[in-house]
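Of the protein chains in this complex, one is absent; all others appear in place.
A, B and C label the chains in the order they appear, each numbered from 1.
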Amino acid sequence: MTQVKEKERKLTIARAMAEAIAQEMRTDDKVFVMGEDIGELGGVFGNTRGLHEEFGGERVRDTPISETAFIGAAVGAASDGMKPVVELMFVDFFGVCFDAIYNMMAKNTYFSGGNVTVPMVLMTSTGGGYSDGGQHSQCVHATFAHLPGMKVVAPSNAYDAKGMMIAAIRDPNPVVFMFHKALQGMGWLGTEKEAIVHVPEAAYEVELGKAIVTRPGTDVTIVGITSGVHFGLKAARILGEQGVSAEVVDLRSLAPLDRDTVIESVKKTGRLIVVDEDYHSYGMTAEIIASVVEAGVPLKAAPQRVAYPDIPIPFARPMEQWALPSPEKIIAAFNKMKED
Amino acid sequence: MTQVKEKERKLTIARAMAEAIAQEMRTDDKVFVMGEDIGELGGVFGNTRGLHEEFGGERVRDTPISETAFIGAAVGAASDGMKPVVELMFVDFFGVCFDAIYNMMAKNTYFSGGNVTVPMVLMTSTGGGYSDGGQHSQCVHATFAHLPGMKVVAPSNAYDAKGMMIAAIRDPNPVVFMFHKALQGMGWLGTEKEAIVHVPEAAYEVELGKAIVTRPGTDVTIVGITSGVHFGLKAARILGEQGVSAEVVDLRSLAPLDRDTVIESVKKTGRLIVVDEDYHSYGMTAEIIASVVEAGVPLKAAPQRVAYPDIPIPFARPMEQWALPSPEKIIAAFNKMKED
Amino acid sequence: MKPSQEQQVWMYRHMLVSRFFEEAIEKIYMEGKTPAFNMANGPIPGEMHLSNGQEPCAVGVCAHLTAEDVVTSTHRPHHVAIAKGVDLKAMAAEIFGKKTGLSGGRGGHMHIFDPKVNFSCSGIIGQSVGPAVGAALSRVMQKKSGVAVAYLGEGAANQGAFHEALNMAGVWQLPVIFVIEDNSWGISVSKRASTAIERNSDRAVSYGMPGEFIEGNDPVAIFDVVGEAIARARNGGGPTLIEIETSRLAGHFMGDGEAYRPAGEKEALQKIDPIPVMKQRLMAEGILTDAADAAFVEEAHALVDEAIQFARDSEYAAPEEAMEKVFV
Partner (left out) sequence: MKPSQEQQVWMYRHMLVSRFFEEAIEKIYMEGKTPAFNMANGPIPGEMHLSNGQEPCAVGVCAHLTAEDVVTSTHRPHHVAIAKGVDLKAMAAEIFGKKTGLSGGRGGHMHIFDPKVNFSCSGIIGQSVGPAVGAALSRVMQKKSGVAVAYLGEGAANQGAFHEALNMAGVWQLPVIFVIEDNSWGISVSKRASTAIERNSDRAVSYGMPGEFIEGNDPVAIFDVVGEAIARARNGGGPTLIEIETSRLAGHFMGDGEAYRPAGEKEALQKIDPIPVMKQRLMAEGILTDAADAAFVEEAHALVDEAIQFARDSEYAAPEEAMEKVFV
């Protein structure tokens, strides 16, 4: 984040997202918002707050509980000159509407040989940790990122959230914008304070598809996204106290995936830990590890993953907290590397 | 395949599947079949042929084009004492009904603490290569295997198809049974002759979650599933002519994933190529590579993947064939390893 | 079909249990969540959808059912679960996430499964209907008795799953009843803003089945209409779609500010709270006396207190038990 620190203006991710959408709506009347409870209510997760008041019900439309219809409609509207920003309230609900997402939104550009574009943003909340049970706590990063034709991004702080939302709205391609509930800055979901950072008032873009080294280091690379970045940063600080210099890479985008930044980092550190709140198998952690080893990067120890186990997310706090990634698990993974 | 070669009785996968279902239906009146065109027509891909004739329309029921309804209904029937075998005609259609699959079928057992079981089989066709375009040619192996609570299996030959279908029907857990169209033995889809093998008449089970070494070798391990196994076997034969001894591992199951068999093989060969007709990123190939390297298996060269590129599947034959995995690409991957 | 006095008393008593249960949950839910409301805290974390006001939908239907009948419900399942006879202690413990809960704490309040009385639910809108149709099919195929009842909200009637399942039930003429609880809100979006017609019961036409709208949030009226439908289903007469006018006396979930509600709506609804309304009616008709009412109230409180105490006293499962029960 190369932000110039004028006057500190700390925003939550929720407010940063709403500000980004509002700014684009002011300058581009093709931008509009659709979804459940995104109007008067301002979005269950606050990321459309104020939009209905400013732009009215025509451009900020509450929909029926019909995800297939309104996401399908967004595809049609986007290809007819509009720039819809639609919300899938929880990413866990993708199963009722995924065809509209992965077979239409993501593929129509290709099917038309690039003659039809689908400039839309699908924003959706991810993540658990607050005991919302197995149908309201998932990340399913890899489910989206595995399928071609859509960009998939997921910021870990408000600065990136604003810049990536603006970039997403301006992108002529479909972008899935995932925001993690625990980072959202809604008090009632708990708040990761480090996600609340300075956000410049003027509109700016953060390029999609670029990872960032959030904390430089030399002994081990910790790669994460959304909550994983914050677990990684906390672990890095503890490791720092133990004299271990950990580099933390925030992927920010799952697709396109910035393999170069990860590979550069691991070339330097020789050790790799990948952290993901999404399920373990066939997930982001495997993709990062495979990308590094197939590039032939020399490793000082076997790479490690700290991901969600391959179980539905349990409701009870002790079970859920036990299953989540954590700084402690990252440190344990590092210690395991030392044994190698 | 440790089949005793009594009298050769070669079956296609389609017929092996139908035979397996019929045998279970004869001995267990809880087993029934639901799906589109699985009745009189015998399934678009032949895998229910003869069932309607033998068991009638009550137990072999054509459904409306309502995947959410009939898969949801299968969940309800399975938890009420039945053992539904349902067909999702093309796996590509999962987007219209995935919630019933991944949030109910796969999770209800967990949500009920094991008190409610969902003994059902969801069979579905995968794969391309015959110019059916981007909504009818996908594999999406990883999409299913990434999500917890369901077994995901995919045989590469008729022997396994029969044994795994019987095991799947008898399994008290939900099983997704993927069959690759090019291996199905329906002439009109082309036919991979090596998928048509001897199939014993009596019912037998092939354990789910177990990979198999289909061809032993010492210099390189080629891991594949469905079509990937056949590409691997062809490549192995060509490599054999060049004096390279390639071992081919058929995963057969994506979940549970038999990492041990793969790791044992790579420990022996020191080289790994993973072949998958599913999309490259966040796929099976990454999972296998990550599983091997995190186990600390010493490698003589960086592992390689031969997967479908991250593009929607193009219709035109030259583009599609170019994009598919092939024996040639596997050999090229092996040659690249020699350079390392 | 008129309920007997006994049936009316049964309904009233179960409404009391349901309401007291929700009131207890409401209070406990706030423990550890003040002054700063954070859903993750307290003895009952996560989302909490209370059913206050919707009890008539539960009792008016379930009065016709036995344990062997199947009921599927939604993200707002407590009242229905109670009327269906789900073990109250095990349900309370589940809501607390305890090892003694229905699933040992794996499910939580949106995932109440009690196979002993054939009750289940899903937190995904519209996903109660498919499994109910399947259970009804299973009964027909197994020649076992029993009907299936799927509950859903009026908002869920705009979800594709609804349409598909009702059509399939219509084609196969299955013994299943679809019960829409029309509390006129889907979170903050009104029925009027989300539904192209006034009554979802009119949609029955699309599926070749009878459709009934029941006004007044009245257990007796519900009992009547649903009773016909269930009798028809039991006799092989196929499915029915029923929409019940009811009221959501609480927020969508706990923590809901409800700024979207028109001024006065909540107060007006409170005035027609179905529990006092029923009480008065039973009194007026001489079915209930003050003494009997006091006894029922006490009994209901005792049941709820016992369940809550059981839940509180129970242990959590060991954290690593999270890995169990993915497969059986």
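For this structure, a couple of remarks:
By our rule, contacts are C-beta pairs under 8 Å (C-beta built on N, C-alpha and C of every residue); 3 or more make two chains touch, one makes a residue touch a chain.
On a predicted model such as this, the values are computed, not experimentally measured, just so you know.
Partner chains of the missing chain, restricted to those shown and counted over the full complex, are A, B, C. Only one residue from B:N47, B:T68 or B:N157 touches the chain missing from this view: B:T68. On the side of chain C, touch with the chain left out of the figure occurs at residues 158-164, 166-171, 193-197, 202-203, 205-209.
Listed here are the chain A residues that touch the chain not shown: 30, 32, 58-59, 63-64, 66-82, 84, 96, 99-100, 103-104, 108-117, 148-149, 151, 172-173. Residues of chain B that touch the chain left out of view are 36-37, 39-41, 44, 62-66, 68-69, 92-93, 95-96, 129-136, 187-190, 309-312, 314-323.
In the analysis below, only the chains that are shown with their structure count from here on.
Among the chains in view, A has its Cα centre nearest the centre of the complete protein Cα set.
When chain centres are set by their Cα atoms, the one at the greatest distance from chain C is B.
Rounded to a whole number, the gap between the C-alpha centres of chain A and chain B is 31 angstrom. Chain A and chain C have Cα centroids separated by 35 Å.
For chain A, residues that reach two or more other chains under the stated contact definition are 68, 92-93, 95-96, 134-135, 310-312, 314.
For chain C, the set of residues that touch two or more other chains comprises 101, 104, 106-107, 111, 122, 124, 127, 160-161, 326.
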